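Each remark here refers to the structure printed beneath this line.
A protein chain is absent from this complex, but the other protein chains hold their places.
Presenting chain A:
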Amino acid sequence: MARLPPGAIVGQVEAVGDGGYAGAVSDLSLARRAALRDRAAFTALVDRHGPAMYRYVLRMVQDPEVAADCLQDTLVAAWTGFPGFRGESAPRTWLFGIATRQAYRHRSHAARLPGPLPDDLVESASHAPDQDAVDTALVEALDIALLGLPPLQRSCWLLREVEGLHYAEIADILGTTHDAVRGMLHRARATLAERMKGWR
């Protein structure tokens, strides 16, 4: 490749801000702009769904460091993959699909590594002083209960009950059927309810 003309932009990395998109622009519009290499749109989309994606992958891989790597790989795959995004699913679903694939990839890699059980799975989140201590303890108890679910059931339950995806979207992400998702959710709910019995 020869010289580029003056003004051509290659490999530019801009400051990572919100780009002024705030909440007024739809996910689909942001995704289309990200496909056209609009960094601010991509950043806005990540800020909108990043906390949920991190929450999800952390509970899938059970290790904050692995979750950070997983999320980073998810964002790289999303940024490089957006030109091929055709809007056949909601951008949020598409992102969670990538996050799920990365989580399973990182899980299988981490499983080959020796290490202690993750005592620090539940991080000391930055709670406001007045936040309900019971809710905090419930989240911790739920995180421990989630450890007992098989990965697919955990994916199903988190995507449905916490992230609010539809059965069909979950089936698409996990490469399974609507009925299989329904069955896994039923079993996951029963197991979690049983494991949370100590809480009254």
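Some points to look at:
FYI, a residue touches a chain if its C-beta (ideal position, glycine included) is under 8 Å from a C-beta of that chain, and two chains touch if they have at least 3 such contacts; residues count from 1.
Throughout what follows, contacts and distances are computed from a predicted model.
Only one chain is not pictured, and the protein name UniProt records for it, out of "Transport permease protein", "Asp23/Gls24 family envelope stress response protein", "ABC transporter, ATP-binding protein" or "Na(+)/H(+) antiporter subunit C", is "Asp23/Gls24 family envelope stress response protein". When the omitted chain is restored, the residue from A:147, A:168 or A:193 that touches it is A:193. Of the candidate positions A:46, A:60 or A:185, contact with the hidden chain is made by A:46. In the full complex, chain A makes contact with the omitted chain through residues 1-5, 7-11, 13-14, 16, 24, 26, 29, 32-33, 35-39, 42-43, 46-47, 50-51, 54-55, 58, 64, 67-68, 71-72, 75-76, 78-80, 83, 123-126, 132, 135-136, 138-139, 141-142, 161-162, 189, 192-194, 196-197, 199-200.
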